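Only one protein chain is missing; all other protein chains are in place.
For chain A:
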Amino acid sequence: MPDGAQPVLDVRDLKTVFRTRSGEVHAVNSVSFDLRPGELLGVVGESGSGKSVTMMSLIGLVPMPPAEMRGGEVLFGGQDLLRAGPAAMRAIRGKRIGFVFQDPMTSLNPVFTVGYQLCEPLRRHMGLSKAAARKRAAELLDLVGIPDAARRLSDYPHQFSGGMRQRVMIAMALACDPEVLIADEPTTALDVTIQAQILELVKDLRQKLGMAIIWITHDLGVIAGIADRVLVMYGGQIVEHAPVRELFANPQHPYTRALLKTVPSVRGDRAPRLRVIEGQPPILTAAPDACPFRFRCGHRFDRCDAENPPRFPTGPAHDAACFWDPATDAPRNA
């Protein structure tokens, strides 16, 4: 992945708000990032941090209403996806941007055969005939490691195990050779050995097909294993962004540091209790004009309550949205 290459996806200042009875929820707040060709961008954060909503927003899969896009732009192949019409978006979804969702048990339609569901994007986007689509569908199933692929096309989703269904989902997402694959916690619902298999499969497919991948997860171990760069999200914002090694070696944001400490180690003495980050994740109904992490942060000072910190560059390709500088253990001058 050469640095400075033209990004395939460039998200700038994305804002998504959910209108609810109890007020507006600022689910995604000024999120900016880019995705370079062929790279694997990891997105971590706890539940409710806005990881999924960010990715759903940029492809128009959040239900509107109640969701509402409040500005920003998503540049993909010279086009702003936030301003593209529904028909243009449909032409992109499933063809140029593929999706894999969290729960393979419920993500496939139970009343259609796997073959039918695999053929749908092929027939719609590639204009393949029924026979050609079926042939390609069998190749895809074979590609994701499902044995006896041609015969299994006529099986229904309930006849597959969880891991196999996630393979089917991946095959479906890759059906039209997308430039971008968005995987929303694809291994969370699977047990650990199956999770490892799926990770290997994705690594392997990425080598073969060369698409860029956004991998959403809350599992830092998974991120360490496969990502090139990492975005850490908290309270609907990106709080830290760094290449993967840099992030684990030199975390800058107090949230990231706390998150890394919660990972239990099997080396040394067993800790009497698992480490946690004290406090609750923020309720996002308040206007985002202060640091979302301030209530759980050990370095909070008056500026944290007054301003929402911008992302300060802290090193090459590394930035963190925090007024406190861990290098000097003092507030930043900026």
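Here is the rule we go by: a contact is a pair of C-beta atoms (placed from the backbone, for glycine too) under 8 Å apart; a residue touches a chain by one contact, two chains touch by 3 or more; residues count from 1.
As a convention for this text, contacts and distances are computed from a predicted model.
Asks: Which name from "NADH-quinone oxidoreductase subunit F", "Cytochrome c oxidase subunit 1", "ABC transporter permease" or "Glycine cleavage system protein T" does UniProt give the chain that's left off?
Replies: According to UniProt, the chain not displayed is called "ABC transporter permease".
Asks: Where the complex has a chain not shown, which of A:Glu46, A:Asp103 or A:Asp142 is the residue touching it?
Replies: The single option touching the absent chain is A:Asp103.
Asks: Of the residues listed, A:Leu9, A:Leu35, A:Met69 or A:Ile92, which one is in contact with the missing chain?
Replies: Of these options, the touching residue for the absent chain is A:Ile92.
Asks: In the complete complex, which positions of chain A touch the hidden chain?
Replies: 59, 61, 89-95, 98-99, 101, 103, 106-113, 120-121, 124-125, 156, 158, 169, 172-173
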